[in-house]
Structure formats: structure tokens, C-alpha cells
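Read through the structure below, which is laid out as C-alpha cells, and then see the notes.
A single protein chain has been omitted from the complex, and every remaining protein chain is retained in its original position.
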Amino acid sequence: MSQINLVQSLNRSIDQLMAQDERIVVMGEDVGRDGGVFRVTDNLLNKYGDERVIDTPLNELAIIGMATGMAMYGLKPIAEIQFQDYIFPAFDQIVNNVAKMRYRTGGRFTVPLVIRTPYGGGVKGGLYHSQSGESYFVHTAGLTVVTPSNPYDARGLLVSAYKKNDPVIFLEPKRLYRAVKTEVPDELFEVEIGKAARLKEGDDVSIITYGSMVPTVMNAVEKNGVNAEVTDLRTLLPMDVSAIIQTAKKTGRVVIVHEAPKTLGVGAEISALIAERAIDSLLAPIVRVTGYDTPFPYSHEELYLPDEKRIMSAVNRVLAY
Amino acid sequence: MSQINLVQSLNRSIDQLMAQDERIVVMGEDVGRDGGVFRVTDNLLNKYGDERVIDTPLNELAIIGMATGMAMYGLKPIAEIQFQDYIFPAFDQIVNNVAKMRYRTGGRFTVPLVIRTPYGGGVKGGLYHSQSGESYFVHTAGLTVVTPSNPYDARGLLVSAYKKNDPVIFLEPKRLYRAVKTEVPDELFEVEIGKAARLKEGDDVSIITYGSMVPTVMNAVEKNGVNAEVTDLRTLLPMDVSAIIQTAKKTGRVVIVHEAPKTLGVGAEISALIAERAIDSLLAPIVRVTGYDTPFPYSHEELYLPDEKRIMSAVNRVLAY
Amino acid sequence: MTLVGNLSDDQAILAYKNAVRARTLDLKIISAQRQGIIGFHVPSEGQEMIQIAIGMLADKEDLIFTYYRDLALYLQRGVPISLIFDQMLGNSNDLQKGRQMPDHFSFKEFNFSTVQSPVGAHLPLTVGAAYAMRYNKRKGIVITTFGDGATSTSDFHAALNMASVYNLSVLFVCENNGWAISIPTSKQTRADIYKKGAAYGIPGKRVDGNDLISSLAGLQEAFDYVRSGKGPYLVEASTYRIGPHSTSDDPKKYRVDEITDGSEKDPIRRLENLLLTMGVIDSGFVQSTRAQAKEEIDKTLEERMSITPSNPSTIFDDVYENSSWIQEEERRDSNVAD
Partner (left out) sequence: MTLVGNLSDDQAILAYKNAVRARTLDLKIISAQRQGIIGFHVPSEGQEMIQIAIGMLADKEDLIFTYYRDLALYLQRGVPISLIFDQMLGNSNDLQKGRQMPDHFSFKEFNFSTVQSPVGAHLPLTVGAAYAMRYNKRKGIVITTFGDGATSTSDFHAALNMASVYNLSVLFVCENNGWAISIPTSKQTRADIYKKGAAYGIPGKRVDGNDLISSLAGLQEAFDYVRSGKGPYLVEASTYRIGPHSTSDDPKKYRVDEITDGSEKDPIRRLENLLLTMGVIDSGFVQSTRAQAKEEIDKTLEERMSITPSNPSTIFDDVYENSSWIQEEERRDSNVAD
């Protein structure tokens, strides 16, 4: 066991996997000498050399396109997109090649590729260093989308993502990179993809959240002594529908919290799943507490991001309903 | 009045607007001499010359990026993306420049740009000529997203899109391009953006749909004598929330029909809006009848697309609930 | 292998035969399309010879990323016409389970990769494949084909830069047929395509893609360069699109100014004339080659048409290695399930 933060936990998983499996290559802008602008790939170049830790030119399409070709022909690339805001130049490759390769070739080609990218606000990064674009990927069949909320899950989910014989979008809540250190095992372990974590049992209200918002939610609930059941989805595609329906049925009151804009944010799908499968159990409206339907502003980002106050106001609203 | 199909109605609106407003330029692959692969821009090159009707090289990023610059500096481009499946190379421009320009410049720059593109299946086009990607745009604040289901709305929505001083994604259901001819006024008119159309009053169930699925829904309802209230959204961002909530409250039973995949399809947002605002009126689960969460297959597309049978099975399910 | 100079009669005859087979196949597919038997087609008519030349020079272990208009290349590399029809019909024998439109092949067993519709999107993949081959110390180079329109795509730029920066063994062959649907090459770019490598430090060369000898000579130089590990190379093959862009296209709308029907550029006619003049073949041979091709192709289509269609339920497979609950639920709720 070691006390490590989220960056260190990712670095450690990648390092250990690379030591075991020569097929793994790490690639992206500044991932080599610089160790990544957030240091997730620190020291890997020294250990594994520049054939396996590849500093790339500034073109995300090129990074993902090249990684796709590698994955089709026997390698296991872990590609970094420096900020999720910069993944869009590669969007065609992701939607039209990566996500559809297995399907269109009848399973003859697969793309075992992990695309890591930091997302979310809270670092004073403005419009282009703060976006939470998970919806764009969750809507895309063929992709698997995960996001950890703590060092343990980060480490385990990365191992599971690597083991999957399909492409995984690995979203890293940059605000939590160095937020806490927790005890994490030194040996490799997995956190199952597709399974949510019940962070807290409770009876009065279900709060469903993930990624960067998890500590904010836990803090709000604990501080205010709410008898809430809190679910951390961890995987956004495919979502853990049983965990969602179970908690919704149990409490009958659901609040969903995420940082991405509300309209067609992941909360919309959670809400729709419940409205389809647990309608009779509902005692109150399903309320979403989310980032706003605006670009992400540089000033006043603290207002943009869901906080304790907004979460509690939603919780109190459904409790009082 | 003339009896015209959807292609003709679009062509006529563009033609008349161009005649009135010199700032309008039409651009895209094959829009000039060829008149567009679906002929929406037929004959415009002859009439307005190649400074205003611009055949472009094969690069969607270039088309949208250049159109954005034009729109910022006084022109009113109507850009065509040949198939919506090919809009993704321009996705970064759309999400990071087009949608955020007004916001990031504090209103100093605007992008009055209409991006027209045919979407949807039913033409035996396989994975890359059939996608319904509206969710990618509806999740993007700063964009306006519309889709007509008939020649009249197509003509009017195009005029409204042109009048908007902001970017509009104009999605054209290619399957309906030549499906019917209807009476359409010869003079220019508008169809208000943000307003849904109530196609049919009814009491037992509300069916909410849009674009390519509208005729399928109307046909199913009429053929089976269902006392359904049918809403054609027409605008997908911002959705007509009052129309949605009103019909949901009226019947208490909601079926949503669209062609895009279910997970985070537009239906998710519709469902979430209702679950947030009309929960007490609901008498049955909100059911979504949609394309599947797979890429769009070449063979068996008739199974992929929602049809009468699937719609009726959902309608009967909520009616029997 | 130094084919040019000592191109044997047998090789030339085989090339000719495959070109005729490809042309015959094209025409057959077009007529099948008109009859509603096949859904769609992008004919290779006019571009056969550069494709044949690539097929002649490529080694078995070389990996080829084609685009959607490379019929003759498949034939020259030995792909049976039956497999081609299976794909175009989307029958239950189709290696891809009917998932893709006609002409979007994936003949992995012949060391071809996979074809997509988005123009140029395979190009960055070729770079990754070449990287993987070198990494795994696999023999062979990567060859890729694409049209003149594709040179405008972002994928082209990305691929050439990456191939150059990592000094990868990729041979880029642009089949410049003069058109991207209705856009003539002159409106696509103001540079010569073979010079576009200059932006990346990649050498280039133009060959007469309608002429087998010129194609082989030019390609040989390019193959040698790439095989020697010097890095990527860009060949521009001038060809001519004799027919429409596709069966959905009406070139009369835009090819109005053309002063030629292209027949004098027809690469098959040119090879035929050369071989006739040199006495390698005679007119009887020409007749029998055409007749044999027609018979083979007619027979094969008839045979493949009798194969059952692909199983509807498979539309839910292969989204992932293991379907998620979403696909399984959708399969259950679908009409397929009845």
C-alpha cells in the first residue's frame, strides 16, 4: 500500500503494465521528456525509451489515427490528449474509425486503444481547458467511457481499460489530480468496467454522480447530514443500469450531479433510464444539478460548477416534494 | 403555391434569399456545377456565379472554418456538408470556434452561419451515409439545431435560420427529400425556431418525434386509429419545452421516437425534461423508440430504423400500463 | 524484383488479363446495380493499370490500405471474385457480415486492411500500422491508395507528417483521376500532387498511371526507396475516371467541357495495343480473354446470388467484443427477436 494521488496512481499503473507487456506504447504531445503537462507519464521515457514513449507533433487527429493503426496491428497504445478540449480535431477518427472498426469489419479488426484525457474545470482554464465533453462519447456506440473519482479507482480502471479488447475513453478529472492522497495497493488490480460504486448507503434520496463531482457531493451530504444514498457511476458507457434503478427504487427521489452542461448531459440518460424503468417508485421529480448550458467561462467558474449550495438546494427540493 | 418536395423547397428558399441578400454565399463540396449531390443547390451557380456559389476542396474543416471567418466579417454563408457523417472532421471548428465565438468575445464577434447537412438512414447508405448525429450538436451550447419533416417547414425554417444572427445546424432528413410533394407558398415565409408543431391532437398518448420519423409516426397512428397527440419538435436546440410538458401532462403517457441511437439520443433529454417537470402527471413509463446503439448497418437497415411495428408496440405498452 | 526492363510476357499477359477481368467486373456490377441486385458501386474504370502495377510490385507481406475504388488491385493480388461479390451482395458469406456498403472491402487474408467511406480517414492508420510492423520487426512495407480529393483532407496532412517524423515505411499512391465527384483537380489544389511531400520532407514522383510500363518504372523507384528504410514516398499516378463517380452520380451535370471521352487514355486499350504491336498477343487472345472474364464473372455472380442473406440478428454483434446490456436488450426488443 502507498499513499498516492490520482496522477501517481495512473503513472504507477501505466508503468507496471508497460513493464509486463511490450505491446504497450504511450503517445501524445509532451508525454515523453516533459512527462505530460500533468506528469501522468513522468519518467516513462527514461525507463522505456522513445520507441515506446512517443512525443508527437501537434495534431490530435494524427495521434488518434496513428494509434488506431497501431492497435489494429498488434500494439496496445495508450494515447494522451493533453486536454479533453483538444480531442475534437480527432473526433472523426474516434467516431468513424475507432468506434466503428470492429463492427464494420465484422470483428476482423479491433482497436484495443486507451485514450486518456484530463477533463473538467476548477483550474482557472477558461473555455478551452475546462470542458466536460463526456456526452459526445457516451452517445457513440463502440466506445467505452470511464472516469475515476479517486486514486484507487483510477489505478484499477486503467488496468481494466488496458485489458479490454476495445477502445476506451479514459476521462481524468483534472481537478482531482492532486486533490487527495489515499491508500492504494502496490500490485496491479482491476476495477470492473460497467460497475458503479455505492459510496454511501441511505434512504431518503439517491444522488447519482461521477468523476470530478464525487468529492463535492460527498462533502455536501456529510456536512449536511443528509440520509442520502450516493452512487459513483465510474463507467459512463455502458452505465450500470441496475445500480441506477436499484437506488432510484429504494429512495424514490433522485438527484443527478455532473459538471457537464445539462442539455443532453449524461444526467439526461440517467433520468431517462429511470423514467423508463422505475416510474412507479418515484416520489419526486428527477432533478439534475449540472454545469450550465453556456461555454465554460474563465471568470466566475466557481459559479459555473455545481457546489454544495446548489446540490443541497436540489436535495432539499426533492426531499420536500 | 406550388407542389414541391423537400429538396425543391430548400432550393427555392436559398434561391430567393440569395436574390435578396448579396451577403449570402453557398459553399461546399459539389454544390456548384453539380448542384449538390442531392440537388439542393441546383442551378444556383448559373444564377449567382462562382463568387457566391463556391465549390470547395474536400475538407470539411476547411469549409466550416472558412465559412466562420466569412460570417465574422460580414457575409452570411450557407455551408453544405455532403453527408452528416462527414461533419466530424469539422467538429473542432464547430464546437470550439463556431459555437463559442459570441461568448468568448463578449458578443464582439458573431457567426451567422447556416450549416446544412443531410442525415439519417433509409437510403441503403451503410455506416457512413446514414448517421443521425443530432445529439452531438444539441449538447453544444451556442448552436441552434433544427430539422424539418416536410417541405413547408423546410422552406420556412431555412428562412428563419438565415435570419438568426447565430450559427444554425440545419439537419435535412435525406429519406424525405423526395418522399412527398406538398403545397408550399411561393413567397418567403418563416417557421419560428424553438416552436414545435402539434401535428395531431389526441388524448391517450403523446408521441414526440421529429425529422425523418414524423411520417412513420403519423402513418402508424393513423393506420392503427390511435388517439395519440403527435408533436413534431422541428427545433432540437432549444427544444420547445412548453409543448413537451403540455402534451405530457395532458395524456400522462409519452412515447418518444427518433432514428438516432437511444443512449443520449435527443429522447433522453425529452424524457429528462418531463421527469423534471411533469412527474406527477405520468401514468406510465416514458418509452423511447429509437435506432439502436450500434453503428448503422448496411444490411437490414429496415430493422435498425424504428417502424410501425416498433412504434405500435411501445404505444400499446404505455396504453396498457 | 526488378520488373521493368525485364517484364516477362507472362507477367504482362497476367496484368492484361486481370485488367480485363476488373473492367468486366465493373460493368457487370453496374448492370447488377441497375437491376437492383447490388446496391451501389464505385467503378474503377480507367484506373486499372496503376492498381495492377501496385499489385505486381507489392510483396505478399506488404500491407495494403486501399480506398473504395481499387477493384483491379484486389484481382491482381489474387482475391477471388466470389469474395468480392459476397461483400457487394452483403450475403451470409461476406467476411464483414454485410455491415458495409459495396466496395468497402476487408480482405485481411490477402494482407489488405479495411476500407471506410470518409475520404482519407485510412491514411493516419497506415502510419500506425507501419509503426507496429517496424516495432514487431515484421517484414514488409505499407502501401496505401487514395484519390486526388483525399489530398485535401486533414488526414492526408496528418499521415504524411507522422510518417516522415517517425521515418516509416509507407508508400503513398495517389490515384489522380482528375475528379473528386464534380470537382476537378485544378479546383482541389494549385500544387502538383506529387510535390506535396515537400511540406514533410517526403520525396515524390508522378507516373503515367494509364500506362503499365511507366507505372511500374516509377513505382519501382518508390518501392526501392521505401523498402530501403529511407522513409515514406509519395507517388502521383495520373489516371482518368472514364465513368461516373458512382452509380449515384450523373457526370453529365459537370463534365460538359470535356473534349474527350477518355478512350484514348484507356489504360487497358493501351496495354492491349502494346501487346498486340509487340506480338505478345493476337486479336484472338483478346477476344478469348474478354469472353473468359465475362463467363467467369457472370457465373460467379449467379452462384453468389444463391447464398442466403446475412442473419438479421447479427446487426447487434461486434459493437464490442462482448455486447453490453444495451445491445442485448435492444436485440431482445427488436423485430429480429420475433
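By letter and in written order, the chains are A, B and C; residue numbering begins at 1 in each of them.
The working rule: contacts are C-beta pairs under 8 Å (C-beta built on N, C-alpha and C of every residue); 3 or more make two chains touch, one makes a residue touch a chain.
All values derive from a computational prediction rather than experimental measurement.
In the complete complex, the hidden chain is touched by one of B:V31, B:L44, B:A71 or B:I286, namely B:A71.
Only one of C:H41, C:H104, C:K196 or C:R331 touches the chain withheld from this view, namely C:K196.
Annotation: of A:D15, A:D30 or A:E190, A:D30 touches the absent chain (contact as defined above). The chain that is not drawn here is touched, among residues A:R52, A:R234 or A:K262, by A:K262. Of the residues in chain A, those that touch the hidden partner chain are 29-30, 32-35, 37, 55-59, 61-62, 85-86, 88-89, 124-129, 262-263, 292-295, 297-300, 303-304, 307, 309-310. Against the chain not shown here, chain C presents residues 152, 154, 156-158, 161, 164-165, 187-191, 195-201.
Annotation for chain B: contacts to the undisplayed chain at residues 25, 51, 54, 56-57, 59, 61-62, 64-75, 77, 89, 92-93, 96-97, 100-110, 141-142, 144, 164-166, 194, 237-238, 241.
Just so we're on the same page, only the chains that are shown with their structure count from here on.
Compare each chain's C-alpha centroid with the centroid of every protein C-alpha atom shown, and the nearest one belongs to B.
Chain centres were defined as the mean of their Cα atoms; on that basis the chain farthest from chain B turns out to be C. The centroid of the Cα atoms in chain A and the matching centroid in chain C are 40 Å apart. Centre-to-centre separation of chain A and chain B, using mean CA positions: 30 Å.
Shared contact sites, meaning residues of chain A that touch two or more other chains, fall at 89, 92, 96, 100, 103-104, 141-142, 237. Residues of chain C found to touch two or more other chains are 97, 99-100, 104, 116, 118, 154-155, 319, 326-327.
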